[in-house]
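Removed from the display is one protein chain of the complex; every other protein chain stays in position.
Let's turn to chain A:
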Amino acid sequence: MRRIISATVLNESGVLNRLTGLLTKRQFNIENITVGHTEDPAVSKVTLTVWVEDDRKAEQLVKQLHKQINILKVRDLTNMALVSRELALIKVLTTPDTRSEIKMLIEPFRATVLDVSLENVTLEVTGDSEKIDALIELLRPYGIKEISRTGVTAIPRGTQKKVLELHPYSIM
């Protein structure tokens, strides 16, 4: 299953290395990872999407990450109510005939055109990963030259349904 894990880490050299090294050592496959500063410049937030076999594996992942000295907090966001976003830049081949067609097509996705040349356009789209996947599939027949995706970043919603908040593991 797909898990979204968020880790708050001290912004020190090597911390990202330590985190990804741990995932490699324990055979977790990172689908994507984003890193950035938080409101506190000494602290960074890492959001990871990983595939794990079952809940026990997911629990291991959270606990192993938590054990790292410069990782402050780890949360498995998967079962929480989330706001999650990813940004993608997509370069699509165009001909004079297809250009306006593509413009129509991307409109419901609120994608914007960042760059236009004779043979292609570059689009920017933000949303959850499924939305981005869907847009890519629609554009594929036109010929995609290049894609660059940032990976997911996420934050729990301000209000959580109580049931969802329950942590599946009872270690404490």
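Worth pointing out:
Basically, a residue touches a chain if its C-beta (ideal position, glycine included) is under 8 Å from a C-beta of that chain, and two chains touch if they have at least 3 such contacts; residues count from 1.
What we mean here is this: contacts and distances are computed from a predicted model.
Between the names "Amino acid/amide ABC transporter ATP-binding protein 2 (HAAT family)", "Ferritin-like domain-containing protein", "SUF system FeS cluster assembly SufBD core domain-containing protein" or "Acetolactate synthase", the one given in UniProt for the chain missing from this structure view is "Acetolactate synthase".
Contact with the chain that does not appear here is found for just one residue of A:2, A:37, A:67 or A:140, A:67. Chain A residues in contact with the hidden partner, per the touch definition given at the top, are 9-10, 13-14, 17-18, 21-22, 25, 56, 59-60, 63-64, 66-73, 169-172.
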